[in-house]
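What you see is the complex with one protein chain gone and the rest in place.
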Amino acid sequence: MAALDTPAGAKPLSGRRRPRVTGAAQATIFAVALILFFTPLVASAAFGFTLPGKGFTLDSLDVAVQNTSFLPQLSSTLQLAALSTLASLLLLVPTLLFLHLRAPRMLPLTEWLSVVPYVVPAIALVSGANLFFRNMAPGFLVSTYSLVPFYMVLTLPLVYRTLDAGIRALDIRTLFAASASLGATPLQTLARIILPNLRASMLGASLLSCALVLGEYALASLLLHSTFPVFMVQVGMNQPRAAAALSFLSIVVTWLLLAALSGASAKRTRKSGPARSTRQTSKDLPTQESTPAEQSSATKGISR
Amino acid sequence: MTREAAEVSLTGISKSFGGRVVLDRLDLTLDGGELLALLGPSGCGKTTILRVLAGLESPDAGTVRIAGRDVTHTSVRNRGIGIVFQAYSLFPHMTALENVAYGLRIRGTSAGKRTARATELLETVGLGEHRDKYPSQLSGGQQQRVALSRALAIEPRVLLLDEPLSALDAQVRVHLRDEIRRIQTQAGTTTLLVTHDQEEALTVADRVGVMLNGRIEQLGTPEDVYQRPRTAFISEFVGAVNRIPADRFGAQVLVLGRRMAISNAAPEALPATELEALVRPEDLELKGAGDGPGVIRSLVLRGAVTSANVSLGGSMLRVDLPSHEAANFTIAQRVDVSPRHNTALVDGVRNGAEAKEEVAA
Partner (left out) sequence: MTLQAERATGAAGAAPSGHERPTATRRRFGRVAGWLGAMPYLLFLAVFLIAPIATNVWTSFQVDGSFSLASMARLFEPQYRDAFMQTIRLSLLTAGAGGVLGLILAWALATSERPKWLRNLVLSFSAVASQLGGVALAFAFVAAIGVQGLVTRMILSLTGWSLSDSIQLASFWGIALVYLYFQVPLMAILMLPAFGALKKQWSEAAYSLGASRFRYLRDIAFPIMWPPIIGALLLLFANSFSAYATAYALAGGRVNLVPILIGFFISGNVMTDDSFAAALVTGMIVIVVAAMGLRTLLERRSNKWLR
């Protein structure tokens, strides 16, 4: 009803012809943007999945997959993604819940620390890690799994923010109080109220973390570990078609992960409408929902 | 602020958005210097009227005249109107003073003059010492005062107030409402106020237009609209009302044992049976009577007035009486209830859906 009073589509004051001109300009911009976004994708698919005079073929991909290091490197990347994500959740969910409940005064500090990785380029972290651990724990960087904590650091800004927003939206103090008044023990509240309500933001954080770790190259290659992106570069040296095919697939996977994320967060937004509005009135904190759009509002892609 | 008061007229205004008719051949005239309030539920088209008058929306058909001149195709900036929006309309990067002076700056008024004028205006609304604050440092009420000053700074011929108080706390609202009235009277600017708050409309306006579904249902003085509502919708929208079963006898109805004249515009259109009289709580009288048909179920103190909720013949009636009189009554007491007046607006029984159909037709 209110929409009738102030119609969303109205372009006040823009004279009679302007809306049509504006519409055409917007359509043109969108068309150009979509073409440019898609060109590299289409090209990599076409380049990777065809051969001159042969049409569509999986030959190039096949060659890459037959490579003996394909499977181990892919699997180590998948393991790294899963481990980093799991470890991030295990570290951050309890910490954030505890701080929100018992020590909200610590939150500004932890939040400030969580964005420090923004200003530390991945390559700088490699250099520092090399220098520090070579002296302190010489064997540490040998294992591929030593990448896990660094990936946790690199994904921290996004993961922290997503989880923090989810917890803020819940007003867990009130939930604990209400639940306790109904006779629940804190453990029951945690298991039956808090964690189920945090599922969406934990899922969002996990998708982001996975998407970023799967494409990470700088740390892995410079710390001399074999991951999938490193494998792609090796393949790319002499098999550009195979590299294109793999690139296409990995972009599509990233795409799907991030699309799943925005789908999940849209669902959450719809569900938790009232909770969000109370938060917005009570707090002036920038409300961060974990759509990729807003997520990236302070992001630098980690894979670059 | 001494500009001749401009008369404003809208004739035959129609407007639809995406096939939905919001205004249908609407006519409205504001006399020079008067404050006219448009009252109605959201979606009734009242804001669209304001926006058409402002030039922020162009009508599909019809003419807008200000001081006799056709301004239907004149752009907003050349219409000489001041607008106060619901909220958040102050330029956030300008101080209160700069906001108020902005209109004069556009007109090329010298810096000294416009500062003096803006300061003077801010002092009129009691914000003299806040002139160098930014909007984010001001409370909602203060922001609206600045917005009012800003709109008045250009000495508009017409002032448009688009729900200026609806985002404010109750207390601030009452205070600012009176202030708007004072300043408007002082400036003598023809003013259109759009609101959904009936109390606001009744207390400040010279005339009130009650709107529903794109039409003005009734236009008259606040007394008119409140005391002599033309339709059941108006009666119920403007103030509280009891629906009391009534029996019809020709041009009269029998309500609570009393014959009352039917005040409807078209009494002959009413059905013969299944009628209800619409009587305001303060238009009912309570008398203690041991064998009375009514029983007081509760007494609610509302300040100077107390509402007695009386169950009578299966329905609950609200009777408002001065609180000092209410002291004579107790809960569970048996009472007589009777109307104070001789006329009543009558409506078909309980009818949400029917009323809407009638209005839409």
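First chain written, first letter: the chains are A and B, and each begins at residue 1.
The rule we apply is simple: a contact is a pair of C-beta atoms (placed from the backbone, for glycine too) under 8 Å apart; a residue touches a chain by one contact, two chains touch by 3 or more.
Given the structure is predicted, the values throughout are model-derived calculations rather than measurements.
J.: In the full complex, which of B:83, B:97, B:127 or B:234 touches the chain missing from this view?
T.: Per the contact definition at the top, the residue touching the missing chain is B:83.
J.: Which listed residue (B:43, B:59, B:103 or B:214) would be found touching the missing chain in the intact complex?
T.: Considering all chains, including the one not shown, the answer is B:103.
J.: Identify the residues of chain B touching the omitted chain, counting contacts across the whole complex.
T.: 54, 56, 75-79, 81-83, 85-86, 88-93, 102-103, 106-107, 134, 136, 147, 150-151, 154
J.: Could you list which residues of chain A touch the chain missing from the display?
T.: Counting over the whole complex, chain A touches the hidden chain at residues 8-9, 12-13, 22-23, 25-27, 29-30, 33-34, 36-37, 39-44, 46-48, 90-92, 94-95, 97-99, 101-103, 105-106, 109-110, 113, 116-133, 135-136, 149-150, 152-153, 156, 173-174, 176-177, 180, 185-187, 189-190, 211-212, 215-218, 221-222, 224, 229, 232-233, 236, 240, 243-244, 246-248, 250-251, 254-255, 258-259, 262, 284, 286, 291-294, 296-301, 303-304.
To be clear about the criterion, only the chains that are shown with their structure count from here on.
J.: Taking each chain's centre as its mean C-alpha position, how far apart are chain A and chain B in Å?
T.: Once rounded, the distance between the two centres reads 51 Å.
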